[in-house]
Structure formats: C-alpha cells, structure tokens
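The complex is shown incomplete by one protein chain, all other protein chains being positioned as in the whole.
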Amino acid sequence: MSNNLRVKSSEYIDETTSVSFKFNGKTYHGYKGDTLASALLANNVHLVGRSFKYHRPRGIMTSGSEEPNAIVQVGTDSAMTEPNVRATEIEIYDGLEATSQNCWPSVDFDIGGINNLLSPFLPAGFYYKTFMWPASFWEKYEYFIRHSAGLGKSPTKPDTDIYDHKHIHCDVLVIGAGISGIIAAKTAAKNNLKTLLLEEKTQIGGSTIYQNSENFKIDNKNSSEWLANEINELKKLDNLEIKTRTSVAAYHGYNYLLARENLTDHLSPSEKKDKIRQRLLKIRAKKVIVATGSLERPLIFNNNDRPGIMLSSAVKKYADHYGVICGKKNVFFTNNDSAYESAISLHKKGIQVQAIIDIRENSKSAIVNEAINLGIKIYWSHTVVDTYGYKKLHKISLMELSNDGQSTIGSKINIDCDCLGVSGGWTPAVHLFTQSGGKLKFRDEDEVFIPNIYPSKQISIGSCNGDFTLNEIIKNSSNSLKEFLEIENTEYENLNIVNSIETDKRNIWLLPSDKVIGKTKPFVDYQNDATAKDIKLALREGFRSIEHVKRYTTTGMGTDQGKLGNMHALGIIADTAGVKMGELGTTTFRPPYTPLTFGTIVGRNVGEYFDIFRRTPMNNWHVNNNAEFENVGQWKRAWYYPINNETMDEAVQRESLAARTSAGILDASTLGKIDIQGSDASEFLNRVYTNAWSKLGIGKCRYGLMLNEDGMVYDDGVTTRLSENHYIMTTTTGGAANVLGKLEDYLQTEWPELDVYLTSVTDHFATASICGPNSKKILNKLIPELDLSDENFPHMSFKETSIGKIKCRVMRISFTGEHSYEINVQANYGESLWEQCMEAGKEFNITPYGTETMHLLRAEKGFIIVGQDTDGTMTPIDLQMDWIVSKKKYDFIGKRSLYRSDTIREDRKQLVGLITENPKEVLEEGAQIVLDLNKKPVEMLGHVTSSYYSPNLKKSIALAVVRGGKKMMGQKLFIPMEDRTINVTIVDPVFLDKENQRLNA
Amino acid sequence: MFLINCPFCGERDQSEFKAGGEAHIERPKQPTELSDDQWAEYLFMRKNIKGVQFERWNHAHGCRKWFNMVRDTSNDEIKLIYKMGEKPPTE
Partner (left out) sequence: MLNYKSSIIEDKKYSGLSIKEISPIMKLNLRGKSRDFLSTIGKNINMILPIEANTSSSSDKYTSMWLSPDEWMIISNNIIDKENNNYEIEELLFNKISKTNLGSVTDVSDQFVLINLEGESVFDILSSGCAFNFNEFMQKKGAVTQTLLAQVDIIIHHKEINNINLFVRRSFSEHLMSWINDAASRL
C-alpha cells in the first residue's frame, strides 16, 4: 500500500534505507529523509489528531513549522517524552515512537468529539463564560478540560538528554536559506564579512530548490538548477558557517538572537547516545538579514478542516521533495497563481488533478495557460461550499460566486476527491521582524503586512519582505544588500530572469456558502478551533481591539501562534467592523517562534552547575573531618562537625562548650577583606562607618558599622590600621561584593577627590580563628617568637609576623567574647595553617566549630549578625548600638537619616533579649511575639531573630526585635505556637559576661 | 540583552554590567543642614520616566568603573554614554 503513494525517487529521500517507526502504537515504514508527516502520508495516514475544543478529526495541513494540526507527543519514556512536536518537522529514525497528542482515549475514537456535536453551545468565550462560576467548580472543570483538551504530557522524570549553549558573534546573520537567504549569505561572505546562515529545515534551498519548471528560469537554467549551483559555490566559502536544523526562537534588541540548533533529534537512540541533543545559540550579530520567506494562507470556507485538506504548497512539496502523493484524486482551490504550480507539478508526475477551483474570474499568466494547455479543468469564479468525509475527505461541493463575492449562485457541483490543496495567497513571515521591535505597514494591493521601520541594523529580503516573484526577489535582494552591506555591486544584478507574472487578484477573507454562517464551520485557527463565526460573535459582543478578540476567541493562541489564520482573523474583523486592515494593526508575535524545550533553555546550568559554589582553602580538611556544610551566599561553610552520629544539636552543644572552656577553632576565611590604601584612607573610613577612625592607632583594630543612606544597618566588621595610610577592612561573608561595590561607587562618584584605593583580598587570605581560654597557649606554640602579653598584644590589636618564612597577620579580636586570635595567611598555606593549629591545640583538645556554634557563641554575647538580626529596616539605635554612632562627626553615610521623623520614633522595632519561662524551651526563629493574647485580631509586636540553647548558661536564649522593646525590660510576652503558647520575658541582649572579663582571661 | 559600550573597555554584553538608577542626583554636601523633606527628596525621589532617561551604570564584571547612560526606556535605545563627572547633554 505504501509504495504506490511514492511517485519518484527524490534526491532528498534515501529509498535504499527503510526506517521503521510507530505512530499511535502501529508500526509503519518510511525512508531516511522523511519527516514523520511525509512518512505517514506515504502510508495514507492523514488523520493525526483532534482539534482542541470540538475534537474534530484533523490531518496534516502543511510541510513546515507553521503546522497547526499534526502536533504529536514523541517518545514514551517518562524522562524523555516530549509534547508539542510538529510531525512536519521531526525526521523519522529507527525506533521513533509518536502518538497523537490531542485525543483521548484514541484518535479514532475520541470522547471529546462529542463537543463537536455540542458545538452550537461552545461559542467564543465559552470557557470564560461557563467555567468562571462558581469558582469552586473550577477544579472539576479543569480535570475535564485537561483530559480532553489534550495539551500533551510533560515528562515526569528529569531529562537525561544533554544540552549546551554557545555564544556566537558574527558580522552578518542570515536567517533562512531559501533563494534570497543564499544570495545574501554568499554576498556577505564574499565581501569578507563573517557570516552565519541559519536554516530550520534539513536542507538549504527553500522551495526554489525543487521549482523545476519552464516558467521559472535564471540565465536560461531552471531556477532549481541555478540555485543548486549557487549552493555548491556557497559551501566553498570559508568565512561562512551554515547551520541547518536550526531555528531562530527569539530576536531581541541590539541584534541579540536565540536559536535552537537541533543536533540529534533525527538520529536513532543508539546514534544519539551521549551526544548533545540541542544547542541554544546566543547570537550577537552586527547586521541581520531576515530571509524567513512566507507562509501560504489557507482559505476560509465551510468545513475547511477535514483530513485531506492541505496547503497547496505542501501538496507540491510532499510530491516534489519527498516523492509522496497526498491524494490520488486531487483538487486545488485557490485565489492566486501558485496553486497552478502545484497542479502542474502533480499532473506532470502522472498524479490525477481533477480540477482547479479559482475564485478569480480569470487569469492570463503563463502558468495558468500551461495548466489550461495540459487540459486541467478550471472552475473560474467558483468557491468550495462544503466538504465531506469525517476522518478523511472524499468529496467537495462548489458553487459559483456572486459578483460581489458575498454569496453563491447557481447550483452545486460535486467533485470526488481525497486531497484538496488550498491556497489563499502568501503571508510574509514577519514574526522575527516584529519580535525585534520592527513596525509593519499594510500593502493594500495584495493585502500583506510588510516590514516598514527597522529598529536595529537589519533588513528583510525575499518573500518575507513582500517580494514574491523570482525577478523581484533576486533584483530587490541584490539592491537591498548593496546598500545594507555597503558594497559596490553584487553578482545578481544582471541576471536574465524569466518568471510567470500573476495578472489577476481577488481575495475574499471569508468565503460564502449556500448556508447562513451560523450553520457553517469555517475554521480560522485550526489548533484552537476558532471559527469565523466566533470572531463575528466577539465583535457583536463589543470587542474591538484585535488583542482582545484574540484572547476572547483564542485565535492565534496555540503553540503555532496562529501562523496560518491570523491574517484571515484580521480580514474578517476588518470586513465585519467596516474598517481598513492597515488601521487595525496586528497582534504581537512573541518568542519563541516555535516551542523550545526547557532543556535547551537551561543548557548545562543544571545539577552541579545550577549555582556557583565557593570553597575555602581549608575545605578538604573539613570534608575529611566529617563536617556538615551550610550555604552562606555562594560559600560552602563548615556548619558543624558531628562525631559518632551526633545530631546537629549535640554537636553544637559540645562545640560551644569546648570553645568557652578550652579552645575552639573556626574557618573564617569567607569574611570579605578589602585592602584600603591612600592618603585619605582615614577620612574615607570616617565617612563610611558610623564611628570615628582618625585616632585609631597603627596596629589597632576597631569594629565598624556601615549604614545605607537611609540609616539602616548595611554591614559590619573589624577594620585594622596596618600603617598610617593602609587599612584592611573585613566585611560580612555575604556582603563582601556589595560592600566593595558600594564603596567604589562613593569613591568614583561622590568623593572623587579622596585619594583612596580599594582592592579585594578576600580570596588571598585564609583565616583561622582560635578562641577560648587556651587560645593564647596554642598561638604561643605556633609562633613562639611572638610576644603575646597583654601589654604587647592587647585585645583589638594586630601583629605582622611569620610562621617560618611565610608572612602572616594576626589580629587579637573576638566575635565570641573569648580571648581569641585571627590568623591570616596566604590562601595556599591555609590548609597547612589549620593543620598546625590543630596540632598545636591537641593537648588542649582544640575543637573545630562551624557556623552554627559561631552563631550561638556570639548570641550569648548579644552580638548581632547583619542579615539575621537585621533585615534592612534596623538602625543602630534600634539595635541598641547607640555607642557606635559618633555624635561628633559632621557626616557619614546614613547619618542624616538617623533623625528623620520615622527613624526617631520610639515605637520602632528594637533589638532585645528574650528568655523563656521554661529554660529548656528553645524558641523558633521567626516566631511572632504578642503582648495581648485576647485582643483580636492578634497584634504582632515583633519576631524572634536568633534562638539557641546555651550550654554555657544552661538555658534557652533568644534575640528578637520588638516594637518599643527598649522600654519593655522585664516585660512578659507571649509566643503563640501551633499547639501551645510560650511565655517569655524581655531581657538585656547581652546574656554572658557583660563585663567582658573573658576577653583577657 | 543590551550591548553596552563601556567608555573604558568597549562594547560588552549587558550581563557584565549593573544598573545603578537615576544619574545626576548628587549627594548633598551638608546633609545635616537639610530638612526632612529636603533629605527625603534626595533619598527617595526618582523620576522613572517612560522615554529618555539619564542613568548610572557600572561595568561590574569588567573595569568596575561607573559611567552615565542616556537611554530611551520606551525602546531601550542607548542614545549616549559618557563618563562620570562629565556634564549631561542639554537637549
């Protein structure tokens, strides 16, 4: 059966290689080079799906990416299955399994088909009108809609395919490798421009490459032969790259385009294994030449959607390119000359053409004459009024058109046929042009929108620019290219071109029939089942804007974005509303031009590469010593070090106790470090911190608080004066990059007069912080030559020293309240430093502790963590840190905001300590705090920001922000939880060692 | 994705830059002399124009320099780029 639907050997189809595939569970055979659509047609399978709303049987309509009906689900594997694949684009391979998407339970027996019988009750806006009320019913409706609407199935498992991205920069990007794209690419590349030519199909050459007719000649050669020659020469050029199976998905501003290069979808599973499936090309082009061609329009008539009704150009392509007969008895229905090309091509192959039905009264072009001479029957000024056949077309009926084209006259003529090729003219494919921000204009004579105002360095050439004849395409492209590429001449200026010229035009957007429109089904949008009468209904109901009509009727809202029917929708609206099409405008085409898989968009940014991670120089040691890690910004920080299956709580209690009773060690390498040099360094610090810096002695350290201009705490850290004009600032781990950026901003824009230079040295240093009563002894073992006496090396001071020959900086500073030292060495010595600290501390049972213990220890001392106890709404006054705000300094960042009417309010949220009535009860961070449990609605006073069980104090402690909290010392408050209420009391936030005696212990 | 001509490094992809809000809002030299309203004007008020807008941009992942940009926010056309400290164009 399949063989007699093949007409001839085609150079694009390898008839020696049979390919076996499954469609809807049944096995078929095609040839290498077939698309799923061509292979199905060769097997006489037209019925491929059901329509979205009425579930009418639908067949293959087109041969390209504009296909509205033949949308299939490829693959059955729950990881690899892909919905919304166009059968006209996917190439078959051994083992391909595809299923119709839009039918349930099967394409032949479709429950949703009942909607077709109910269709008088399913007008435009039906979903909106019906399912909106009552809202609680939506869930039930949704189940039904999802099942029957057939939106395809998402894969349920992670995609195992590999995807990649690639940035490409070129002088000239040519989109589309039809005849005009080939001319453009060759011209650009020959003029020494780095050129990229993209083609969505498997082969280049567009439709001209099989335009084998005496009526179309270039320099006395058939156009197909001439173009084949051009392609041969093109492939020899070396600054040209050609990518086929590559479709441009999006055209953004500044000539930035995204294209999907399809690398393996045409290969069998064994061939594609371990290969990159698709690559997203991120293209930046100096100039773009859009040569995307045009899309054939269907005609809008009653029952124009039956399987077997196809675009005339598709019928021709299946025969000429794939060698596949779409029907044994063919009829063409047209308003222009191009269907004659298809009819003649079929006729010459010995395929029966019953008739051509032409709505025009006459045409005298060369190609029409050829059809007449070949004896093909032509019905002038006739229209198809109905079609017959539920799952496959078998008959049409036609009638004569009245003079005004608004009604039919005479009697019906029936013609048996199994394939009806329709042509309503051509629509330039301006989608990418409009995506880029281009503005269209309407050309009245042939009712097309064509590019008018270009938003970037780009041109459109060929039929996407409204040039339809061979002569226009070549001559106009050549002229455009000369100007656009700024070149003297092209090799296409003086070609001798022969083509048939269309002599007559007639267009009727909605063709009449013998029935009133209410009784007909003239489909405008096949995928979304919008008919001409839906559009008319929308207009009757008062919709005027084309964008509103689109949403109300869902015209153009399918995955094909209405590539076929949009012009008819506009035409019908214009005719009905009595306005000009040019004034109506068009709907917006949005990226992607054709659907993209998420895999392609994501590329390699999955798994390990989903987000960046940063590691400290001591990371290996932490890993080898069983550390659990926590993400702090991009950093992987040691969180706690469980021993013998300890829980986090157990580990943190042990670590915290050790740090205060003997010695603990923390990897503090992640703190931001900024090297500050310059004669104005002290003045600079005065301006960026709230406290004063000029009098800080050399070799001394000071804690600083940095605000935003709005007075809110932004960052904090210790800064050390290394020499007269040299400081090293530390920032929080998460704030490092932002602080440096902010300080650079002030230096470059507000205070360019300051002589200050900032250099990040965060990654240059590894930092080990040793704390606890035995820290001094440990440091002494590590650096015996360093005098650690309080006189020589007091708290908040710094020493430059060395371990062996390796320089290091030691600061005696403390974030735990214990006697402690921070040792900084060059990062590549960091792991060794850590190991030696551990070695030196062994006799004191030095205990490595992570971020969780660090948080607990500082909370015992009431030290804040910016970002945990603050959230961008806390001033230093709110934090009870008035002591750090200089009263004397004239100005610093944020100073003025500290006495705005809002910041001086006494009932702002303020930082306080909380203790629980039951000392064992640990509060939840984020829990809300309430004064009056009975007041409704419950009034929230604030929330818990930090909360721990303190092993040193043997009780639960917490920091919280509470409205007016400063004046509420001793106040009892409530924390309502899901199952109980916790009683708490406000206390001073410093829980331990208020006298700071431990610092010098 | 804009293509931004850093006045120091040349044309670079937008991903290397950070936008920094409206340009030519100078930090008052004597903030403490200002009333709450005057300070709020500096601190909070921004034009956010549809049309030609003066903006600050930073080549954050390149030379780290700040510069000014005149951009039409309605079509993203970058009309002019000039260095910090240079006077904005008058028209």
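We call the chains A and B, going by the order they appear; numbering starts again at 1 in every chain.
Everything below uses one rule, namely that contacts are C-beta pairs under 8 Å (C-beta built on N, C-alpha and C of every residue); 3 or more make two chains touch, one makes a residue touch a chain.
Just so we're clear, the structure is a prediction, and the values are computed from it rather than from any experiment.
Novice: Please pick, from A:D94, A:D575, A:E750 or A:E831, the residue that touches the omitted chain in the full complex.
Specialist: Of all options in A:D94, A:D575, A:E750 or A:E831, contact with the hidden chain holds for A:E831.
Novice: Pick from A:V19, A:M61, A:V74 or A:I162: which residue touches the chain that isn't shown?
Specialist: A:I162
Novice: Which residue from A:S679, A:N845 or A:Q868 sits in contact with the chain not drawn here?
Specialist: A:S679
Novice: Which one touches the absent chain: A:R6, A:K186, A:R284 or A:K776?
Specialist: A:R284
Novice: For subunit B, which residues touch the unseen chain?
Specialist: Looking at subunit B, the ones touching the missing chain are residues 1, 8-13, 15-16, 61-65.
Novice: If the hidden chain were put back, which residues of subunit A would touch it?
Specialist: 162, 164-169, 194, 276, 282, 284, 604, 608-609, 612-617, 619, 635, 670, 675, 677-679, 723, 725-726, 755, 757, 759-765, 803-807, 825-829, 831-833, 836
Quick note on the criterion: only the chains that are shown with their structure count from here on.
Novice: I'd like the Å distance between the centres of subunit A and subunit B, where a centre is the mean of that chain's Cα atoms.
Specialist: 28
Novice: Subunit B touches which residues of subunit A in the complex?
Specialist: The touching residues are 252-256, 284, 437, 455, 709-710, 741, 744-745, 748-750, 752, 890-891, 895-897, 900-901.
Novice: Residue numbers of subunit B touching subunit A in their complex, please.
Specialist: So the residues of subunit B in touch with subunit A come to 1-3, 13, 18, 20, 26-28, 30-32, 34, 36, 39-40, 43, 56, 58, 60, 64-66, 75-76, 84-85.
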